[in-house]
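Complex shown without one protein chain; remaining protein chains in place.
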Amino acid sequence: MRKYIILFLISLLVFSAFAQDTNKLDKEITPKAELVLQDRANDGGTGFTLTFKPLNKPEELKTYFLRIYKEVNQEEILIREMKVDNRGQTVKMPMSVQKADTNIIARAYYQKDGEVIEFKEQSLITKGEWVDTARLSAFIAAILFISMIFIYVKKARSGEELFVRRIPGLGEINDAIGRATEMGKPVFYIPGTSTIRDVATLASLNILRSVGKKVAEYTTPMKVLIQRPLVLGVAQEVVQEAYMSAGRPDLYNEDDVYLAAAGQFAFASAAQGAMVREKPGAVFLLGMFWAESLLLAETANSVGAIQIAGTDATSQIPFFIAACDYTLIGEELYAASAYLSREPKLLGTLKAQDYFKGLLLIITILALFLDLVGVEIIVKYILS
Amino acid sequence: MGLLAWTTIGVILTLAIFSFLIKDNPLYKFAEHLFVGVSVGYLLVVTYTQLFIPRVYQPTKNAFNSGDIFMSIWMIVGIIIGIMFLTRLTEKHNWLSRYPISITVGFYSGFAIMPSLYTRVLRQLGATVSEDGVSMINLQKIGLFFKNPSWSTLYEATYGPLIVIGVLTVLIYFFFSFKNTNPVIKYTRKPAMVYMMVGFGAAFGYTFMARISLYVDRMNFIINEWWPLVRVKLF
Partner (left out) sequence: MNLKKISEFLLNFKKKYIYLVMFVLISTPLVLKRTQKTYETKEVKSIYQKIEEIYQHNQDNPEDKLAIFISVDFAPSTKAECDPMMNAMLRHAFLRDIPVLGWAGVPQGIDYGLERFNTIAKEYNKKYGEDYIYLGYAYPFLQAALSLGTDVRIFSSTDYYGKDTYDNYPIMEKFNNYNKLGLFTSITGTSLAEGWIQYANGLFNQEVAAGVTAVNASRLYPFLQSGQLVGMMGGLKGAAEYEQMVERLEKKEIKKDIKNYLSGLYKNYEAPEDNPRKYDTSYTKTELLKSINSRKMARQGMAAQKIAHFYVIALIIIANIGYLLKKRYESRR
């Protein structure tokens, strides 16, 4: 009896082994996956995204392989090869090629009996767009702003009166010159330490013209200290013109507009030395400055001069505010320059800036109110 | 020995520059001129190895080697336009330099318009209206403060409105087309000044920290980098 039971158990084992084999033969794995190639929107035609979603269960098929090719002169060149572990998660990969209109071919493989077999293929030709629609709002804003500049510059050139309010600092400039005249001391003017291409330097030279005219009328001596050679030439011409327009060309001395030194701190030392020796009654620090700003302002303060400063360098404005009697902050420097010179380009751009700023203010306030009630249209389509 | 030697030279030059605090002296002048000379020499080498070779020579060579005729011609045209810059040095032919200057200035100015507007204007105004999809003037947060007053709920409730008011008043401050007597200009002037002064004060404090950091670094260099090396090597 025992013999038969053992025989029966052995045969059961043998049959179950066979059964496994049979199962294996019956259940052939069919690899399934979603393979999508998408051209990237709003680019120059070099970007695409590959999305791969395994549809087999992880126990069924543990690993897939992906190969991405680009076609160059009808030849397929492999650009990427990778193994994807099946975790049931979608894999999204942004990629790039070097040229637009490239034919991309993506192939998915699976492994069977040591062999890698292809089961899916997708292809795509990358395309570039002429217009980046995601940045359309910025483009429209740029066109609008540029148009406004053209319109207002044209208006200014045609002689139309464009109102610019008086900058409070301008009154201080006249007071400072008056004070220096009363004390019988010279006026020092430093038009920044930047190049002639800097907007702040150009704005400062415009203000120099009206300051020069005033000092010529009051017959107050003025010294202009320069760091850059190109600025020197322009400054000399500006001062000479100013003196001529005041009817006092005889007062102009070329040596009063001079190159103090070329290096940053060498200039600061030279300017400090000049201030200590000549003890000016008023010092104008208008233009672009860097670390030498506080050195100049402090020295001018120590010799008892009244100081008017103005710069668009946000890192130096705090120093000027702390050390000087009056400071033109940022755009006030440009506005003062436009107000005094009445140059059509300056005036026109200032007005255009103002109106564009006003438009943006209105849009922002509108967006705030709409956002409060849950309407995000402005934020979504214009401001972001 | 190399590391110690170079560090010691660094210390000597540091002290030479600091000697300017006493007065201008030959040691300071020597250090300053050495710095200027080394900078110029270094820039010359860098221009050749880091600019000319990877940006001009190597891409041109690659273009020719790969047989890409269009790219090769494009590189040659670029090189010729670049060489035209150098005609500024001659009096007779300096008119030629206007072409590359116009191309460079035109491209850079034009290209910068849209990214500047987008990054510095529109995105910033968007952040003034809402942050992470939540409105800056958040009535819920204000209500939460009244329900549960604390420093953190006060901060959450006021943070947004303070930023909005600050942006609007400061923008109006720099609006030059209304008269000084205009009520909008008149009544926003003081709040705008307060905001700007607080901002400048913060910038001033930060700048002060930066200046002290520079000095601290030099002292750290002498005390904690150079001196331990001396002790290890010599004692």
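Read from first to last, the chains carry the letters A and B; within each, the first residue is number 1.
One rule holds for everything that comes next: a contact is a pair of C-beta atoms (placed from the backbone, for glycine too) under 8 Å apart; a residue touches a chain by one contact, two chains touch by 3 or more.
The structure presented is a predicted model; accordingly, all values stated were derived computationally and were not measured.
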{"item": "Shown chains touched by the chain that is not drawn here", "value": "A, B"}
{"item": "Listed residues A:Gly44, A:Gly263 or A:Gly358, member touching the removed chain", "value": "A:Gly44"}
{"item": "Contact with the hidden chain (one of A:Leu61, A:Met95 or A:Val234)", "value": "A:Met95"}
{"item": "Residue of B:Tyr28, B:Tyr118, B:Phe175 or B:Tyr195 touching the missing chain in the full complex", "value": "B:Tyr118"}
{"item": "Residues from chain B at the interface with the omitted partner, ascending", "value": "3-4, 21, 39, 42-43, 46, 49-51, 53-55, 58-59, 62, 108, 111-112, 115-116, 118-120, 123-124, 126-127, 131-132, 163, 199, 202-203, 206-210, 212-220, 223-225, 228-229, 232-233"}
{"item": "Footprint left on chain A by the chain that the document does not show", "value": "43-44, 46-47, 82-84, 91, 93-96, 98, 135, 314-315"}
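By definition in this document, only the chains that are shown with their structure count from here on.
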{"item": "Chain B partner contacts - residues on chain A that touch it in the complex", "value": "135, 137-139, 141-142, 145-146, 163-168, 269, 314-315, 317-319, 321-322, 329-332, 335, 350-351, 354-355, 357-358, 360-361, 363-365, 367-368, 371-372, 376, 378-379, 382-384"}
{"item": "Touch list for chain B against partner chain A, complex", "value": "24, 113-115, 117-118, 121-123, 125-126, 128-130, 133, 135-137, 139, 164, 167-168, 171-172, 174-180, 185, 196-197, 200-201, 203-204, 207"}
